[in-house]
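What you see is the complex with one protein chain gone and the rest in place.
The letters A and B name the chains in turn, as written, and every chain counts its residues from 1.
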Amino acid sequence: MTPKHAALELWPAAASAVAVETDYLILAFTVLTLVLTVPVFLAITWFAIRYRDGQEANRDTSGIRSNLIEISWMLIPFLLTLIFFVWGARLFVISKNPPPDAMVIEAIGRQWMWKFQHPTGQSEINDLHVPMGQPIKLRIISQDVIHALYLPALRVQMAALPDRYTELWFKADKPGTFHLYCSEYCGTDHSAMEGSLTILSQGDYQDWLTHSGAQQSKVAAGKAIYNAYGCGTCHDDGSNVQAPKLAGLYGRAVRLADGRTITADEDYLRDKIRNPNGNRLAEGYKQIMPSFAGVIPEDDLGRLIDFLKSNTRTVGDAASGEATR
Amino acid sequence: MSTGLADGVGIKRAHHFETVAQQRYAATLGIWAWLITELLLFAALFLVALIVRIQHPEATQEAARHLKFWIGAVNTVVLIVSSLTMSMAIEFSRIGWQRAMVRAMLATAALGSLFLVLKGYEYYADYEEHMMPFLGSRPYELTASPASRLFVNLYYVATLLHGLHLLTGISLLLGMTWIASKAGFLSRHQNWIEIYGLYWHFIDLIWIMAFPILYVVNR
Partner (left out) sequence: MSASGTIDSGIANREPHAPEATLDRPADYLHAQSTLRSWFLTTDHKRIAILYLASITAFFIIGAVAAGVVRLALVVPNGAVMANDTYNKAFTIHGVVMVWFFLIPSIPATFGNFLIPLMIGAKDLAFPKLNLTSWYVFMTGALFTMVSVVLGGIDTGWTFYAPLSTAFSNGWVLPALIGVTIVGFSSILTGLNFVVTIHTMRAPGMTWFKLPIFVWTHYATSLIFLLATPVITTALILLIMERAFHIGVFDPAYGGDPVLFQHLFWFYSHPAVYIMVLPGMGVISEIIPAFAQKKLFGYRFVAYAAIGLASVTFFVWGHHMFINGQSDLASLAFSALSFAVAVPSAVKVYNWTATIHKGKLRLDTPMLYAMGYIGLFVLGGLTGLYLATLAINQHIHATYFVVAHFHYIMVGGTVLAFLGGLHFWWPKFTGRMYNEAWGRISALLIFLGFNVTFFPQFILGYLGMPRRYATYPPEFQMLNVLSSAGATILAAGYIFPMLYLVYSLWFGRKAPVNPWDAKGLEWETTSPPPTLNFASPPEVPRVPYDYPIQEQETKAQHR
């Protein structure tokens, strides 16, 4: 899952023309920073040595304390930095104006997962697959608090607001797998709200669309959903809420409160999530779980069940940290 | 302000000031600085009110139609009259008419209390009309227009904050009236009346801004 990086890489990968130009901008700015600071550092050090108390030195002041000096060191650095304002603004304006032929992918943030919806209908959780050489516009919204989608390899990020759509566009030109983060602090598992951005060639992207992602990514997506909807708060092994633990539940026989015994198959799981307080309560438990009918979209419910099916042992360990909502 | 004081009217110099003039200057500057701060406190609220109006004009108008315009208008008059009585108290203090000053101060406090009573009645009417969306037990009147809640909520925050200032003002005024009714008050602390007068006028001013911003422009 984690994209491969060298342990000590001092420059991040750049996967678009804008990213490359942003790098030039920051490099040039660094040169200017050195031009402005190194003389000050050297001067302070030199003066500290040269004019130390007890040192023989010419301390006659020349009297050239003119306003000209003051104004020049006020304005010259300022004007030099303004070049960077203009350069930065130009790149910014480009990054704010997507071309009309951009492909639109919907991005939805919620505590604590990302969901991406491709124009052809496929959706994925936390991971984003995009084709190379094609302008892509992300339409971003949040379902709860403010998040922000950050794609460092493309040098862009944008807030996901709960009350309106925001946009972000890019044209990737280098294949590979890169990080994808939430960069606006959003609560307990903020740092788990990450995934990967995979840039594919056009052909590979079409291929990926038809196969709708690999099998293991479905399970990983289900795990993110399990965390995002806070299932683990009650159903993890370590939880102290009186609720059935889900590790290893799939395929096992369950004794119900009315004395029947049934097998926990896919239908049973689906039904219990949608309508937990129906007539199939497990023995020894109270009716406390809220209904998730209409709360979890159908495709995400499928992923969640894939996850519950996938692992008969470690469901309880899956929730990293304690999802508290 | 430095002229027109009768004999026997003035202030006692505190130990850390060199002159009475310095002390007077400091007190005046101090209260103005405080009032500017207070003004900005309310200005931010009013700004939020205007932004809510710009973002949701229809919902805001719908909510504002439930405000009791005439209670607000009467309250505006009540506060303006109270500012007048406060100004009279200041004038009386300058010419040394202590008894008249105390009466003017009591009248000011009474008018301030009248404002609060009217405001309280207005809140009660709001309650009756189901215009308190934050009360779980009373379903909100304008559920069809969720954004109207924003304006209604802001109305409560702004008026409650103003009411709190007024309540503080009345308490201070009554406490000060009690002290000011004692002999020799005017020779020691005449400027308390001047300083307090500025605060009272300020409370009045805030309402004079709140009334049009909340009640009038949204009708």
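Following the convention adopted for this analysis, a residue touches a chain if its C-beta (ideal position, glycine included) is under 8 Å from a C-beta of that chain, and two chains touch if they have at least 3 such contacts.
Being a predicted model, the structure only gives us computed values, none of them experimental.
Trainee: Taking the whole complex into account, name the chains on display that the unshown chain touches.
Mentor: The undisplayed chain, in the complete complex, is in contact with A, B.
Trainee: Among A:155, A:223 or A:272, choose the residue that contacts the chain missing from this document, as touch is defined above.
Mentor: A:155
Trainee: Of the residues A:144, A:204, A:237 or A:265, which one touches the chain left out of the display?
Mentor: A:144
Trainee: Considering the whole complex, not just the chains shown, which residues of chain A touch the missing one?
Mentor: Its contact residues with the unshown chain are 2-3, 5-12, 18-19, 21-22, 25-26, 29, 33, 36-37, 40-41, 43-44, 47-48, 51-53, 57-70, 73-75, 77-78, 81-82, 84-85, 87-93, 95-96, 111, 144-146, 148, 150, 152-153, 155-159, 161-164, 166, 179, 181-192, 320-322, 324-325.
Trainee: Write the list of chain B residues that the hidden chain touches.
Mentor: Interface with the chain not displayed, on the chain B side: 2-3, 5, 7, 9-13, 15-22, 24-26, 29-30, 33-34, 36-42, 44-45, 48, 51-52, 55-56, 59, 134, 146-147, 149-150, 153-154, 156-157, 161, 187, 190.
In this text, only the chains that are shown with their structure count from here on.
Trainee: If you average the Cα atoms of chain A and of chain B to get two centres, how far apart are those centres in Å?
Mentor: One centre to the other, that is 49 Å.
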